[in-house]
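Every protein chain but one is kept in place in this view of the complex.
So, chain A:
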């Protein structure tokens, strides 16, 4: 697969790599290198400066470039032509991933050249450079993915600022950690994962590589969907299972870290983390996916007609994540009942059930609000209602000295009093009834 012959890469290169830009980038970076050289070790010397510049130019500016190039396609109306083209999903994925930020990669390669010429020639330097490259790929893939998901979910008039907002948010959250991770780590610390010993630099590279692989795979799957391929949410489930397995590295093969839930033993503690991850994924998908009730109606129709395979292909990721969260929650409950003392086991199983009941309640609220002709503000309204249920209402009740009732709005507190689960079930039943009534009110 020659990326230089990739039509999408070529088109981006034609647009981005103008003679003026090709000349300007090395001149500016050359001047920066000259100044860095004269500073003689200040700011960490040329290796540090060049790698920091790579992060700024390729990782951050490249992510912006990648997102904007796809946004332009969507806004200017060339996207449908691309969807109709004969390019394979991989060709599109690679073309957009490398092509959109091609100018940023051009600058980044010059930075890496300076780094290669000036850094200490050891494993740590090589690993830091590779980590930076994989981090750039991860960021670019995630930005492209966020643009595609925003476009699918929102109307054309509002997608651009929101998807850009998502990309900028990613940069703001991760940029400081990135620079520290790539530039600051020199292999001083060691860490244990599944009993294997890794230096910080090695582990950072492992994480960056895995993140790049999964984010590129996520983008590829999104591209497949855009190109009219029918895929069930198997890749998303595989990703969650991978996260479960990855998280297990901190629970097995070495003494457990001193965390509040590690006293339950490695298996139960690991399952607790998996359940939290699956719950988080369910909420993330519940709010980021489009809750198209026509599609849901179609899914139900296919299921009733016995077309289970097609129904599975239409299954939304929030539903798949919720089913997985339920399964993992059940495993956690069984593990807790089997490994802990009776009362503690019941308390832990009840807590898991409370989280599941609240997932059902919250899902019913989000879906119920989306079961309408105009879905534009449904998710925002749902977020506000959940904020009221989780924060405002409990604090009002506490202020009114009704702390016992307030506790029925916080799932972790069921651990103290499993009977509160009944009140929570009543909340979920009310939310389900609301969703059911909204569903039946939809036009035929």
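In this section, contacts are C-beta pairs under 8 Å (C-beta built on N, C-alpha and C of every residue); 3 or more make two chains touch, one makes a residue touch a chain; residues count from 1.
As a working rule, contacts and distances are computed from a predicted model.
Chemist: Just to verify: the chain that's not displayed, which of "ABC transporter ATP-binding protein", "Glycosyl transferase family 28", "Aspartyl/glutamyl-tRNA(Asn/Gln) amidotransferase subunit C" or "L-lactate dehydrogenase complex protein LldF" does UniProt list as its protein name?
Modeler: The record names the chain that does not appear here as "ABC transporter ATP-binding protein".
Chemist: Considering the whole complex, which of A:25, A:48, A:70 or A:87 touches the chain not shown?
Modeler: From the options A:25, A:48, A:70 or A:87, the contact with the absent chain belongs to A:87.
Chemist: Have a look at A:14, A:196 or A:252 and name the one touching the chain we're not showing.
Modeler: A:14
Chemist: Looking at the full complex, which residue from A:77, A:121 or A:306 touches the chain that isn't shown here?
Modeler: Of the candidates A:77, A:121 or A:306, A:77 is in touch with the missing chain.
Chemist: Which parts of chain A are in contact with the chain that was left out?
Modeler: These residues of chain A touch the chain that is not shown: 7-8, 10-11, 14-15, 73, 76-87, 227-229, 292-294, 297-298, 301, 372-375, 442-443.
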